[in-house]
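For chain A:
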Amino acid sequence: GNTETAATTWKIGGIGPVTGDASVYGQAVKNGMELAINEINEAGGISGVQIEYNFQDDECDNEKSVNAYNALKDWGMNILVGSVTSGCCIAVTAETAKDNMFQLTPSGSSVDCIINDNVFQVCFTDPNQGIGAAQYIGANGLATKVAVIYNSSDVYSTGIYEKFNAEAANQDFEIVSTSAFTNDSKSDFTVQLQQAKDAGAELVFLPIYAQEASLILTQAAAMDFAPTFFGCDGLDGILAIENFDPSLAEGVILLTPFVADAEDEMTQNFVSKYVESYGETPNQFAADAYDAVYTIKAAIEASGATPADGISGICDKMTGAMTTISVDGLTGTGMTWAATGEVAKEPKAMVIVNGEYTNLQ
Partner candidate 1 sequence: MAMLEVTNLSISFGGLRAVDDFSITINEGELYGLIGPNGAGKTTVFNLLTGVYKPDEGHILLGGKDITGQKTIEINREGIARTFQNIRLFKEMTVQENVMVGLHNQIRYSTLASIFKLPSYRKAEKEMRERSLELLKVFDLDKEADTLASNLPYGKQRKLEIARALATNPKLLLLDEPAAGMNPNETIELMKTIRFVRDKFKMTILLIEHDMKLVSGICEELTVLNFGHVLCKGETKEVLNNPEVIKAYLGE
Partner candidate 2 sequence: MKRLLQSKETKKTLITFGIVIITYIIVEILMLCGLLSNQLQGLLVPICYYVMLAISLNLTVGILGELSLGHAGFACVGVFTGTVFSICMQNVIAASWIRFALAIILGALFAGIVGILIGLPVLRLKGDYLAIVTLAFCEIIKNVINVIYLGKDSQGLHISTTDTTALGMEPEGVVIIKGAQGVTGMPQDANFTIGILLILITLFIVLNLVHSRDGRAIMAIRDNLIAAESVGINITKYKLMAFSISAALAGAAGAYYGHNFNNIKAATNNFGYNMSIMVLVFVVLGGIGNMRGSIIAAVLLTLLPEMLRGISEYRLLIYSIVLIGMMLFNWSPKAQAWKEKMKVRILGKLKKNQKEVQ
Partner candidate 3 sequence: MAMLEVKDLEVYYGMIQAIKGVSFEVNQGEVIALIGANGAGKTTILHTITGLIQPKQGSVVFEGTDITKVPGHKIVSMGMAHVPEGRRVFANLSVYQNLKMGAYIQKDKNEIAKNLEMIYKHFPRLEERKNQMAGTLSGGEQQMLAMGRALMSSPKMILMDEPSMGLSPLLVKEVFSIIEFCHESGITILLVEQNAKMALGIADRAYVLETGKITLTGDAKELMEDENVKKAYLGV
């Protein structure tokens, strides 16, 4: 019964954690996608074809992610946006490869997510961010003594940390302290901060997410430790945490393709719509998801694929088109893709001044 509708609409599925500890990210992607799809549908769809949308929860668990994928297949999905988290995404790529389903992950940042030809990324890969961050710090001479605090039970965080560490050897600064935390003990950071402080760090690199970063900033303030804090895209959203005291984040630098306070029209439009629909400020996950949908639109338009091509046919056409398109999105202008699946876009360095993101440079 699915073939009938499948032939006349695009069925885009999404996978990510909507419940559980990682639900912030899944929820954001879900909302971001929804917003983009609604916009496109209102504007008449992709080349006149409407999009149907279905987002499935994976609780940030590989098995559940594969289950979600299968459920979406039953629903008749012909393009997948997901999974949100790297581990789940890797597990799902094995399945999409079997089916030759086109997959675009908004935020699965591990390089292992894109080992197959049918998978593309919207976000930076972890190594990219790690290397980028190290180079930025080195090139701008932000510090000579750097400390790192990362989440050793998180794929994203360890991925960035590893490359940062490797690249640091080529740069003009020294990593004086490295300490980790885990998902099981992520409320007290005094030890990590104390170690950084004792080592005389001038800059603390935080390849982590905003929630933990907000605690780190609070605790650092309490112990009168005021180095420069430097983060990656995970840190975006820190100002959006409800009730967060923005003065704590004063001077934090982040290397991120997206900030909600950006001045450009597209971002402002997106943010205002998002706030209106979901009652909170979007973070970069939502932005990546939004871009993912528009990227799919661009690829479809470029390739001339139609829902009637069947899953594999769509995939072949779109995969071919991906390397040819250039997309202007929230997270970057002129984004292009390599055949490997990796995105090319410019990270923006932002600094938080007076409770607002400001472009550095």
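Here is the rule we go by: a residue touches a chain if its C-beta (ideal position, glycine included) is under 8 Å from a C-beta of that chain, and two chains touch if they have at least 3 such contacts; residues count from 1.
How were these candidates chosen? In short, all candidates are chains of the complex that A comes from, given by their letters.
All values derive from a computational prediction rather than experimental measurement.
A.B. asks: Identify which of the numbered candidates 1, 2 or 3 touches chain A in this complex.
C.D. replies: 2
A.B. asks: Spell out the part of chain A that touches candidate 2 in their complex, as residue ranges.
C.D. replies: Interface residues on chain A, with respect to candidate 2: 18-21, 55-57, 59-63, 66-71, 73-74, 86-87, 90-91, 93-95, 110, 112, 151-155, 157-159, 161-162, 165-166, 182-184.
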